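As you look at this complex, bear in mind that one protein chain is not there, while each of the others sits in place.
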């Protein structure tokens, strides 16, 4: 079951050109395309004539032409041309989806089109700021329910076990981290403080520290499956965790995690990592991207194995621990949104 | 659901030798084999002893010997030998299927054996005439219900979209074609006239035309899944479409399309294309075969994608258009035969 009246990430803007792109979101088959004027559109990926996928078709002047018998559909889903036939029946149409291109993402609305409010789309201005936040995009197909991936992001105690050699570092740092988790207007925000610890390999490779560091992580969950991350570390003594102290000059990164359900047991993971420490050095951005790419594959391996277990057994008898606080709040936000939609339907 | 009391194509005659051949037809597992006297037989592909497939066995003097414990079955399905045991219980038998070798095909009867009337098998004498109709055989395994492939053959407006570079040519030719579709004694016949058009690539490669051509297509559907095609073109001015005119000297081909259901979502496509324009040139036959092989793979790609869509959604809400006339009549013939069998059962 999915939240419907909400904006999901359907793709990276750069992925969608005139060549139609098939994508499944909330278990609906959708075709994304860019018309001759450069405007993106999203239709149900099934011609209303004989059921062929429109993603096998071609963008023409009037819209998207089916590759089987040539019917053309405009961005609103109306059939505007049937080869060899003048009259177009009113029933000749397919579902269309509201679509917005913003901050390098394509956002899609999966619910009642009349409720689609563009102001509700998550803001991520860093994607438009290559000078201060040079960044690179990733896209992973994950064979798990999207919530298992968001779970992963909301319980960071896994860093010392899953990511020892990359962004994690030694387990004790994470076990002993102080954590705060609180409900925000839309979602849940986790803050973690790791004073006087060793920098993890990715940090130490990016910046020269004097020795121990003060390290922080801020992760904000925004439904349905977005997590906005700011992490970093500076030398001990700068007062990173004190009023009047400074977080300048060390290592910091931002990550946008956009997790979109594909089916109940698969999801699309759009992520973007920004270099906040050596902005003028493209190799630093590339190295950071490479480390994060590897770390997220480590997450993928665990999460897909977890999904295979839960496919068999469900998760009703699982035991939550202290580190699950943020994760449990996140789940409640999702459950409440679904309950609200169900009751108001 | 399949028509039962009808002859299906089970294979090309040349495919069936002493080496048993496993084939699934109307979702029944069948083994085809040729006995020591050269006669073909068809049995259920499951030994009645322990359920091993008989297609792993060996043709011996008395019939087909199971490869597991050596029981032998004759062409009627009766067990004629149990190793180490004299008495053969009456229950030791497997289903056998009426089988006829004709016109290079193996035809199988999937219904009540007492109703199997050999005179009802489709005639296709061109397969025995290598002089006037030199030809080559194809066999494709298609991951769609057989009716989607027959649909494809009964709505030729797809030629300008799916087969632009081979047997189709430009879309307008097909969109503007005049078409007649009518019920025949057994099936449905479509006739199409395309006067004063450009010859498609396959035609132009086969024959030197002066310029524009008059082009025709005749497709006759014969249940359960056979379509007999005659297509061609001659120079404009020969009066191809007039009384007293001529269709000699240009390009023509014949195709037998034999589509046999394997399961509800897969089928076996036996096809054969005959060269009717440069009969003495084996390279012309080969070139024609190569073009058609490629074109039918184009159909396969669309149809298999269509099947994947319809697997999810069914086809109840699809919208028929003018070009579907022959296709809709074809579907009605199939539905009527199934209804008739159901009511008389």
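A and B are the chain letters, set down in written order, and residue numbers restart from 1 in every chain.
Everything that follows uses one rule, which is that a residue touches a chain if its C-beta (ideal position, glycine included) is under 8 Å from a C-beta of that chain, and two chains touch if they have at least 3 such contacts.
Bear in mind the structure is a predicted one, so any value in this text is a computation, not a measurement.
Peer 1: Touching the left-out chain: which of B:52, B:284 or B:318?
Peer 2: That would be B:52, which touches the missing chain.
Peer 1: Using the definition of touch stated at the top, determine which of A:4, A:34, A:93 or A:158 touches the missing chain.
Peer 2: A:158
Peer 1: Of the residues listed, A:39, A:113 or A:175, which one is in contact with the missing chain?
Peer 2: A:175
Peer 1: To test your reading of the contact rule: which positions on subunit B touch the chain that is missing from view?
Peer 2: Per the touch rule, subunit B residues meeting the hidden chain are 29, 45-46, 48-53, 56, 65-71, 82-85, 89, 91-92.
Peer 1: Kindly note down the residues of subunit A that lie in touch with the hidden chain.
Peer 2: Listed in rising order, the touching residues are 151, 155, 157-158, 160-162, 171, 174-177, 301-302, 305-306, 308-310, 312-313, 315, 317-323.
As a convention for this text, only the chains that are shown with their structure count from here on.
Peer 1: Taking the mean of the CA coordinates per chain, how far is subunit A from subunit B in Å?
Peer 2: 48
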